[in-house]
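All protein chains but one are shown at their positions in the complex.
Coming up: subunit A.
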């Protein structure tokens, strides 16, 4: 309507500010002020210190790639099976693959050498347990490796007497790696942290998982990581239900029955998983509270077969 003459000296086009305070970009990437992110990215000159850090990081990544390739070559050269222990390009933390043999098709064998354990623990292992529910699964690990050294202590918080037979069962002084069992007034079994900053493990099931991973051969069904997914379901069923045996004993018995049915009646050391050992320990605890007469004959026979493997358990 009314055209005004422009104020003298003011340019027609003025660049308005896009922000309150402008600071230099830290990552060397500068975008234009368009809000929709479609603006072209242009790299500006970075701080030399950041450039140096980035350069070093790229070098470290390259060296790690080289190392991975070297390790893979060494594994192939040493004759390891394909896919076992190979460092995956996705680099998962736990790289042990599942054994091709699953529980139901495993040939029964009384030969111990196929599951003979490596007695090299990362450091001294400390297990806290209540004498009223001793972790008998540990006794089986001990019997599979005669070099494993186990010592027992009674903690000052436990003022009752510990049965001498129980102490003898868990004590063996050899020259191998050491597991210390500390009898304490605790609920259940507990593995104390091996190193600063690491976590321990609660419950006999988790302790058995740890020991099987560390002590059993990678291809043995005793190694928790070697189980197929189908077998894991049954094994985990026994392990998890064993922790709840005080409140749901029937659930534990059903899980154990299902596991034993799947495994078949074929016994033998090479066919045992940690579900056998933890299940046995839990069943012994259960029968201490209730009579053994209420158990099915198959369970009693299975228990006796395990007891025969370690006569000290009688």
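Here is the rule we go by: a contact is a pair of C-beta atoms (placed from the backbone, for glycine too) under 8 Å apart; a residue touches a chain by one contact, two chains touch by 3 or more; residues count from 1.
What we mean here is this: contacts and distances are computed from a predicted model.
Trainee: One chain isn't displayed here; going by UniProt, is it "Trafficking protein particle complex subunit", "Ribosomal RNA-processing protein 43", "Aspartate--tRNA ligase, cytoplasmic" or "Skp1-related protein"?
Mentor: Missing chain, per its UniProt entry: "Aspartate--tRNA ligase, cytoplasmic".
Trainee: From the list A:157, A:261 or A:294, pick the residue that touches the absent chain.
Mentor: A:157
Trainee: Decide which residue listed in A:68, A:180 or A:284 touches the omitted chain of the complex.
Mentor: If we include the chain that is not displayed, A:180 is the one touching it.
Trainee: Who touches the missing chain here, A:126, A:234, A:283 or A:299?
Mentor: Within the whole complex, the residue contacting the unshown chain is A:126.
Trainee: In the whole complex, what residues of subunit A lie against the chain that is missing from view?
Mentor: Within subunit A, the residues that touch the unshown chain are 123-124, 126, 128, 153-157, 159, 180, 182, 184, 192-193, 195-196.
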